[in-house]
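All remarks here apply to the structure that follows.
Only one protein chain is missing from this complex, and each of the others stays in its spot.
Order as written gives the chain letters A and B; numbering starts at 1 within each chain.
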Amino acid sequence: MSKNPLLEIDDISKTFGGVVAVDRCSMTVREGTVIGLIGPNGAGKSSVIDLVTGFEHPDSGSVRFDGTELIGLRPDVISRMGIIRTFQTPREWRDLSVIDNVRIGRSNLARESLFRSLVFARGMRRDEANETDEIRGILKDYRLDDLRNSRAINLSGGQKRLLEFARIAAARPRLTILDEPMGGVNPVLGERIGEAIRDLKRAGSTVIVVEHNLPFIERTCDEVVVMDLGSVIAQGAFNELRDNARVVDAYLGNDDG
Amino acid sequence: MIQYWTAILTEAAIFGVLALGIDMIWGWAGDFDLSAYAYFALGVYVTMILTIGKPSAPVEYVLGWHLPYLLAVLISVVVVVAFASLVGAVALRSLRDVYFSITTLGAVWAIYYLVENFTPLFNGYNGLSGLVDPMGGGLSYNAYHYLFFGFCLLVLLLVYLLVMRLSRSPFGRMVRAVRDDERAAAVYGRNVFWTKYRTYLTGAALAGLSGSLFAAYIGAFNPLDWRPTEIFVLYAAILVGGRGNPRGVVLGSFIVYVGFVELTRYIPSPSARPELGPALRQILIGLLIILMMKFRPGGLIPERLGNDGSQERRSLGRLLSRSRSSARDERAPTPLPVESADS
Partner (left out) sequence: MNIFWISVGSGIAVAAILALSSVAFTLEYAVSRVVNLAHGEILTIGAYSAYVGENNFHQNLYVCALIATVFGAIAAMALNFSLIERFRNQKPLSTLIATLGASLILQNVVLIGFGGASVSYSFAQGNILHVGPFLWTILTIKVMVSTVVVAVLIYLLLQKTRLGKALRAISQNRELAQVSGIPARQVVMQTWAVAGAISGFAGFLYGETIGTITPTVGNGFLLLSITAAVGGGLGRPYPTLGGAVVLGLVMSIASTYTSSAYQLVIAFGFLVIMLLVKPNGLFVRGRTNTVRA
């Protein structure tokens, strides 16, 4: 496992209408690790994700992914560099079938060219058919194979979470950023999600997990970053941070304990 | 009688092409465009000024060439797409959704008043007249119209096959993903603006093409022939047939078009009240749009889901039964059971 810095967040700040959401935040994520990003509500965790993935632009600071500056790039450009994120609520393409939802995770963009779709339709259909076994394998992993031809909107909340992981598995990102993957999830499904994160790591992805469920973070993550009031107040192994006074004060002490 | 039906079906075929274009923009990409009728009209105007020759005073319009029909069609489509690329660039740029509709609504009225009042362009309020003859003359009136009907059907078939191919391609899937959730599509590397823009221009090209066909069907064209509100007939057709499904859209355009023409024959139209027939027709279209939106947004043949290819092609009968069942599960999304995890 290499330990090169994959994502370097350097001194980024963001103000929304006078409210400081992110305040000179810096952190480094090494390749191949699973990082838990924790902190009390309003600590700026989700804002940092938005800034890294291009959905918001910071007022100052820089974000480098594998040495490339991300600030100023559009979300889709950042995604094509190998970063996939989720949102707090699962998002599916509601009127597409489940299997198409996963196919979009996989399919390469050249195939979606308007010209090629018109002229080389048969070749593309063959390419897609060749991929079907692999896609269905992923669907089976997440117990969605029986539902592959139904509309994604018809899935239950838990199944939508799993669909999201299936899509990520198909996309094979270098960096996965999960925003509260355990929100509204029952314990049994939670086990499965922990498993999915370990699978992602095994497949070579670096993972950042924003989560409130601390036992889950402890089980799943190699390292924890604690945020409060828009900046990082501590970074290290979970056990070390348990005794860090600032962390306890900001978060552990008055929340889950 | 046969002439009557040829005329109606020719128009239905031309509007089928237009409806397929509009459906790409609305059905696939989810952008409710109100300016497509202006692209259709532009297609008519440009085809006419390229083929009917020089104007004689007091009529005035630009160009006035005598080009072969097919070349004129090609140029018209290019002109329409170039024009739509401007409107689309503004309307799709940042705020989309209802703002897109507002912008295209503004665009269509601006174009309408410009064409109506700026006479040097297309002779303004009085419009253009002249025969656009794709066959180069020499045919009797009837022979021309039968032949042209065949030509329109052929174009419709060709367009349908291409649109169907595109609809089932990875491109069509991506466009719909962008429609369903723009942010999620961006997270998976899709350029939302570029996706919608390409779809918009393709739809506009089909609108221009249908305009070119219409130019060869009529002998005169003026602003009264393309009130921007006419586009609602096409939306009614798309809603009835099945939004997002090319097969449904073609079916819908024939049903609505033929249906309305036939229906209007039974509406009393006293000479003292010439507005009565068209007004009742518009009211019916308004009602149709509202009722379909409310009770059957999927239409007769709802959008087809991409599947894993294990389901074989269907016959028409099975297709209809499938459309019923999928319309049902759209209305009442039954939550599927969450199974226990044991992996």
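Just so it is clear, a residue touches a chain if its C-beta (ideal position, glycine included) is under 8 Å from a C-beta of that chain, and two chains touch if they have at least 3 such contacts.
Not measured: the values here are computed from a predicted model.
Participant: Just name the one of B:G30, B:G43, B:G64 or B:G127 that touches the chain not displayed here.
Facilitator: The single option touching the absent chain is B:G30.
Participant: One chain is left out of this view; which of B:Q3, B:S85 or B:N117 touches it in the full complex?
Facilitator: Final answer for the missing-chain contact: B:N117.
Participant: For the full complex, which residue in B:C152, B:L166 or B:A186 touches the chain that was left out?
Facilitator: B:A186
Participant: If the hidden chain were put back, which of B:M1, B:V98 or B:L224 would touch it?
Facilitator: With B:M1, B:V98 or B:L224 as choices, the missing chain is touched by B:V98.
Participant: Touch as defined at the start, partner being the missing chain; which of B:M135, B:L154 or B:I283 qualifies?
Facilitator: B:I283
Participant: To test your reading of the contact rule: which positions on chain B touch the chain that is missing from view?
Facilitator: 30, 32, 90, 93-99, 101-103, 105-107, 109-110, 113-114, 116-117, 182-183, 185-187, 192, 229, 232, 235, 273, 275-276, 279-280, 282-283, 285-290, 293-294, 297
The rule is simple: only the chains that are shown with their structure count from here on.
Participant: Quick check: in the complex, which residue numbers of chain B touch chain A?
Facilitator: Residue positions touching the partner: 162, 165-166, 168-174, 176-177, 179-181, 183-192, 198, 202, 244, 303, 305-309, 311, 329-330, 333-341, 343.
Participant: Quick check on the complex: what are the chain A residues that touch chain B?
Facilitator: 53, 55, 74-76, 79-80, 84-87, 91-97, 99-101, 103-105, 107, 109, 111-114, 117-118, 121, 124, 128-129, 132, 135-136, 143, 147-151, 153-156, 158-159, 167, 171, 186, 188-189, 191-192, 195
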